[in-house]
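Only one protein chain is missing from this complex, and each of the others stays in its spot.
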Amino acid sequence: MSAVAESIPRPRSGLSKLISRHPTMLIGGLVLALIALLALFAPWVWTTDPIALNPVNRLKPISDQFWFGTDMYGRDVYTRTVYGARISLIVGISAAVLSIFLGLVIGLMAGYYRILDAILMRVMDGLMAIPGILLAIAMVSLAGASLSIVVLAITIPEIPRVVRLVRSVVLSVREEPYVEAAIAAGTPIYKVLIRHVLPNTIPPLIVQATYVCASAMLTEAILSFLGAGTPPEIPSWGNMMSEGRVYFTLAPWIIFFPGIFLALTVLGVNVLGDGLRDTLDPRIAKRMNA
Amino acid sequence: MFAYIIKRILATIPVMLVVALFVFLLLRLSPGDPAAVIAGDYASPDDIERIRTQLGLSDPIYIQFFRWCGQLLQGDLGISIFSNLPVSQLIAQRLEPTVALASVTLILTILIAVPLGTLAAWKANTWIDRSIMIFAVLGFSMPVFVFGYILIYGFSIQLGWLPVQGYTPLAEGVWPWLRNLILPSIALSAIYIALITRITRASVLEILDEDYIRTARAKGSTERKVLMVHALRNAAVPIVTVIGLGIALLIGGVVVTESVFNIPGVGRLVVDAILKRDYPIIQGLILAFSGVYILINLLIDLSYTLLDPRIRY
Partner (left out) sequence: MQTRTFVRGVLSAAILSAGLAGFSTASAETVLKVIPHADLKNIDPIWTTAYITRNHGYMVYDTLFAMDEKLQPQPQMVDTWTVSDDKLTYTFTLRDGLKWHDGTPVTAEDCVASLNRWGKRDGMGQKLMGVVDRLEPVDDKTFTLVLKETYGLVLESIGKISSNVPFMMPKRLADTDPFEQVPETIGSGPYIFVKDEWVPGSKTVYLKNADYVPRDEPSSAAAGGKRVFVDKVEWLYLPDSQTAINALINGEVDYYETPPPDLVPMLKSSPGIVVEVLDPLGSQGMLRLNHLQPPFDKPEARQAVLYAMDQLTYMQAAVGNPDFYTTCYSLYACGSPLETDAGYEPFKQRNLEKARELVKQAGYEGHKVIIMQPTDIPITNAASLVTAQNLREIGFDAELQAMDWSTLTSRRAKKDPVDQGGWNVFHTWWIGGDIANPVSHIGLSGGGDNAWFGWPNDPKLEEMRDAFAREIDPEKQKALATEIQLRALQVVTHGNFGTWFNPVAYRDNVKGLIKSPVQFFWNVEKQ
């Protein structure tokens, strides 16, 4: 027990150790922090109105006035890119939180109740067999474009993976002697789940959340790009790129800037996730204990 | 083992049923109305109602579902609302480009990712390993359409080496066919290569740690032999599993890639159909895509018995 306690690093030394072991994680975290700050303070970072049309200034190239050029309606691409970060982060974080929460609930139930397990897992298998992007396009274009529908449509295909993860943790924890003892002692099942099972699911779920977040941001962009994403008036990166398609040879900046920002953000999240996995993954932890 | 195969095949039936029910409900509970689209600008509500009856859209939902399932069992995917042509014919017309794109991508991926992953594992924690892993994370993070546009901009527009978009049937010659597929399959394979490289590296690393590899090394086997004969062969199971799981990724990617590179394949058919609300095509295609996914994963499950002598049923 004491060995485990010792191996939990104190914050500062842990962070510096982490950084020295994963220099890429530092870069990823910095990029992500910068983009998050831009998103948070979007109205105050030399931006203008992201949705005001000004057709006289349409398709202007990069200049002192328009850092990233303008689009076909004369809107400032820099401003829209900065505001687009908000949308991407909102979609990524909400999809991650929502799919983890729903997946946790379903997974705990499936792992604990044998009867539910059979039904829930068949439904999850079916859901997993439908290509996620198609399912999401269909849901958004059929239910109508709005930010919440997009989040939901991205979240649902992500749930089965979380469910499987949680269920496997539940199944392995159930076998542990102290859990069996607790059940034998008559502890109510919900208490067993909360006290013993839940803590074990947290580290892998945090790692999973970062991957869901990254993939949600990519999916949102793809949906918007295909014309089935967030409402087009909202300056999301996918929307900007979708609108810029026709003008690709004439005004490539409309596509490139949001594209680069999207790639950087997703990269930041992925690198962060990798770092977290290396520190939190139970297998690696086990090896370290051994 | 035979019993296992039968059991495994039977297990796909409830999964297909769930898919069918899900797809059906998704479409029928949505607000759009194909009858109104067909009726056009001048139609009165009565006209729209008549078209709806004609299309069988005004029957109760469960009757529509059973009717549809009955047709499916006879291999009938229905008739497109707009073109009045059988959905199976529409899919057949557009199968070639999609299969071509997916196969070239898959071959490209395996040719690049497996050696790269093995190399990374072999040189674990060196700068080679690090840079390969950085590329893998990059591949994960780059949206397929952004990568696609960068490729088009560089290779087609600036350099003029390859066509911007489109597809040439294989019947018109191998090179014209391949020319059109090079950029799309590179764009599409990026994320897939990233995935398989990481899995290969992890699997090979794990196996390099096992006792029998140590024994082989101790007995003086060359590094190459250790890597090729022992490690890679035993790492095959997780790699093949991930290739199977990645099929879903590939199918999703095909839809986007076909839109970016304007390839007249099944992926574009389904996007067009969704936007037009051509129910029979959407249902038929999502079902077909899911069927392919289930089938491939079934085959992969069954292939374990061949790949890994330790797995017995």
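The letters A and B name the chains in turn, as written, and every chain counts its residues from 1.
Heads up, the rule we're going with is that a contact is a pair of C-beta atoms (placed from the backbone, for glycine too) under 8 Å apart; a residue touches a chain by one contact, two chains touch by 3 or more.
Worth saying up front: this structure is predicted, and the values here are computed from it rather than measured.
With touch as defined up top, name the shown chains that contact the chain not shown.
Counted over the whole complex, the chain not pictured touches A, B.
Of A:43, A:144 or A:188, which one is in contact with the hidden chain?
A:144
Considering the whole complex, which of B:80, B:105, B:257 or B:283 touches the chain not shown?
B:80
For chain A, which residues lie in contact with the unshown chain of the complex?
Touch with the absent chain occurs at residues 52-53, 55-56, 58-59, 72-74, 141, 144-145, 227, 231-233, 245-250, 252.
Mind listing the chain B residues that contact the chain we can't see here?
Chain B touches the missing chain through residues 31-42, 45, 47-48, 50-51, 54, 80, 82-85, 90, 93-94, 156-166, 172, 175-176, 179, 262, 264, 268-269, 272, 275-277.
By definition in this document, only the chains that are shown with their structure count from here on.
Sort out for me which residues of chain A touch chain B in the complex.
24, 122-123, 125-135, 137-139, 141-144, 214, 218, 221-222, 225-228, 241, 248-249, 252, 255-256, 259-260, 262-264, 266-267, 270-271, 274
So in the complex, which bits of chain B are touching chain A?
Contacts found on chain B: 14-19, 22-23, 26-27, 30-32, 134, 137-138, 140-146, 149-150, 152-153, 157, 248, 251-252, 255-256, 259, 270-271, 274-275, 277, 282, 285-286, 289-290, 293-294.
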